[in-house]
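Omission of a single protein chain aside, the complex is shown with its protein chains in their original locations.
Each chain gets a letter, A and B, in the order it is written, and its residues are counted from 1.
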Amino acid sequence: MADTMTEETAAPAEESPQADKMVIIAASGDLDKAWPTLILATTGAAYGMDVTVFFTFWGLGILKRPEVGLTGEDWRQRMLAVFHQAGPHKLGLSKLHFAGAGPKIMKGLAEDKGVASVQELLDLAQEMGVKLWPCQMTMDLMGLAREHLIDGLDEPAGAGSAISLMRDAEISLFI
Amino acid sequence: MADTMTEETAAPAEESPQADKMVIIAASGDLDKAWPTLILATTGAAYGMDVTVFFTFWGLGILKRPEVGLTGEDWRQRMLAVFHQAGPHKLGLSKLHFAGAGPKIMKGLAEDKGVASVQELLDLAQEMGVKLWPCQMTMDLMGLAREHLIDGLDEPAGAGSAISLMRDAEISLFI
Partner (left out) sequence: MADTMTEETAAPAEESPQADKMVIIAASGDLDKAWPTLILATTGAAYGMDVTVFFTFWGLGILKRPEVGLTGEDWRQRMLAVFHQAGPHKLGLSKLHFAGAGPKIMKGLAEDKGVASVQELLDLAQEMGVKLWPCQMTMDLMGLAREHLIDGLDEPAGAGSAISLMRDAEISLFI
């Protein structure tokens, strides 16, 4: 799925003065969704697109600082955090989780096959100028503050900003 | 994720004589998918877009009348209904369901944080003129008749209608 990683037969990128836009709404915190999200985002950027990823609901987990423990001031928020371990190194799979064995297998395979990790893809996305927007409403809902999230993100935004962007985008995806 | 609910930094809406279109295919009956679906739909409408949500497969559960019991003439349809409790008040989470504790926590948090419930968002969507289309084929498949679904919906439609609409839409999402 990634040109940033494999030989590719695609047409070469054409940078235009007003770059084409891609917007991805990342609402899942699963490893098998984080991967396509970030592979599409970085590949789009490599093809000269102006890419924004809007992280909402469980997708915020992808942006959580690894060293942050249970977040939230409310026991209910902390309980959601207990069961939804997050951060780029801790994502689970939507299938075959097996108490963590599935993700370990998948990550080991990815490493052997030269596929970038979620952390590497996040770093790459930031280097390539992919805009990473955390969703303000779900941050509030889950008790996540700005300092619980990794550095280099854009300002938290709302659904209206995402919609304004998608309206003018050539590609909009909900993952 | 919602401007209808939170302070917002987005560009102001521009109503055009021929409004921009947004189409969402709602194929999941999970609370954590129903929320973004309806938040995006109502926010799009608030921004002057012409919004249609096409409910298919498990997504039909969002439209089920709360008082309707097990639906279907066939034991298999009723069995799907047993395990797929639905209606705007009964949606589960795709993660952390815990026999209903997860959704209860999430809904409690949403209420405290001033986030609208699925029922409120459905009501709001209807008031704002969002078109809600149930999918005829999956209604037949699951043994759901028009009277099992909430009032105020548009006529049941098929994939062809959804495709005709998406072809001319500025934003098309599958959630």
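Heads up, the rule we're going with is that a contact is a pair of C-beta atoms (placed from the backbone, for glycine too) under 8 Å apart; a residue touches a chain by one contact, two chains touch by 3 or more.
What you are looking at is a predicted structure, and each value in this text was computed from that prediction instead of being measured.
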item	value
Selected from A:Val115, A:Leu132, A:Leu149 or A:Ile163 as touching the chain missing from the view	A:Val115
Chain A residues touching the omitted chain (full complex)	1-11, 20, 22, 32-33, 35-36, 39-40, 43-44, 46-47, 49, 95-96, 98, 102, 105-106, 108-110, 112-113, 115, 170-175
Residues from chain B at the interface with the omitted partner, ascending	25, 27, 29, 56-58, 74, 76-77, 79-80, 83-84, 135-138, 140-142, 155, 157-164, 166-169, 172-174
